[in-house]
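Supplied in structure tokens, the structure appears directly below.
Just one protein chain is left out here, and the rest sit where they should.
First chain written, first letter: the chains are A and B, and each begins at residue 1.
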Amino acid sequence: MLKVSKSPWLLHYDGSSCNGCDIEVLACLTPVYDVERFGVINTGNPKHADIFLITGGINAQNAPVVKQIYAQMPNPKVVVAVGICACNGGIFKDCYNIDGGVDTAIPVDIYVPGCAARPEAIIDGVVRAVALLDEKRKNMRKEAAQ
Amino acid sequence: MKDGQILSIGPGDLVPNALQIKHDGYRLVQICATRTKTGYDLIYSFAKEYTLVHFRLDIPENMEIMSISNIFEPAFLYENEIVDLFGVKINLISIDYKGQLYRIQKKTPFK
Partner (left out) sequence: MSTRSIVPFGPQHPVLPEPIHLDLVLEDEKVVEAVPSIGFVHRGLEKLVEKRDFNDYVYIAERICGICSFMHGMGYCEAAEHIMNVEVPERAKYLRTIWCEMSRIHSHLLWLGLLADAFGFESLFMQSWRLREKILDMFEYSTGGRVIFSVNKIGGQRRDMPDDMIRDFLSIFDGMEQELKTMAATFLEDYAVNTRLRGVGFLTEQQAHDLGAVGPFMRASGIALDTRKKGYAAYPNIEFEPITSTVGDCYARTDVRIHEIFQSIDIIRQAAAKIPQGEVAVPVKGFPNGEYMMRVEQPRGEAVYYLKANGTRFLDRVRVRTPTFANLPGMLETLKGCQLADVPILILTIDPCISCTER
């Protein structure tokens, strides 16, 4: 079991998902799954967020939106791609308006598979993101000290 | 008209027929385009209560047709969609996005 040291806030953006993963992300925040027990709160403001959850693939129109949200988030930050569409385009890979997974626009740290990704898998992804966030924070401090 | 009936009409008859069916109290259900070998096949569907009827319009590739968005207001969304995805030329759409409704990278992918 990971020891959670900080309470990370997350921002959720729906790329071009079918809503399946989308509502599963929301289901994680509500009773039964409840990621708030890890101190995680969903925020709408990118400048408040530590973890960026993206569902769905990337297309020409939402790529700038995703990049802009990513740029606005303060360091350290972790990007979690939720669902197979966010990982590599999934079932819509061959569509003319899908460029591919989230990693075509911004660097992705954690990939959560599934169609739709199950809440257990999403929570696992978030918990791993928390650990990674700690690591990134440590590295940042180290760099600052040098 | 009977439920499920498809009436084939010419491009010039679209507006008068739409006016007639509007007068008869129908609402617009959808407009759908299909690419054929020589042009486009447009299906306009209207419903009154549970009765669904269609107009079918077969047009060659470069033909310009009239919009019915001044008769049926919601038609502007369907017509803009057809302009964006199929590249059919539709004149006088009430709110004309000029190919900017979907703003997709690849122009007229269904053409």
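Rule of thumb we're sticking to: contacts are C-beta pairs under 8 Å (C-beta built on N, C-alpha and C of every residue); 3 or more make two chains touch, one makes a residue touch a chain.
None of the values given here were measured: they were computed from a predicted structure.
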**Message:** Going by the stated contact criterion, tell me the shown chains that border the hidden chain.
**Reply:** A, B
**Request:** Have a look at A:Ser7, A:Thr30 or A:Asn139 and name the one touching the chain we're not showing.
**Result:** A:Thr30
**Request:** Since one chain isn't shown, list which residues of chain B touch it in the complete complex.
**Result:** 4, 27-30, 32, 34-35, 43, 45, 49-50, 52, 54, 72-74, 76-77, 95, 97, 100-104, 109-110
**Item:** Chain not shown, touching residues in chain A
**Value:** 13-24, 26-27, 30-32, 43-46, 56-57, 59, 61-62, 65, 69, 91-92, 94-98, 115-116, 118-119
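Operating definition for what follows: only the chains that are shown with their structure count from here on.
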**Item:** List of chain A residues in touch with chain B within their complex
**Value:** 59-61, 96-97
**Message:** If we count contacts the way the header does, which residues on chain B are in touch with chain A in the complex?
**Reply:** 103-106, 109
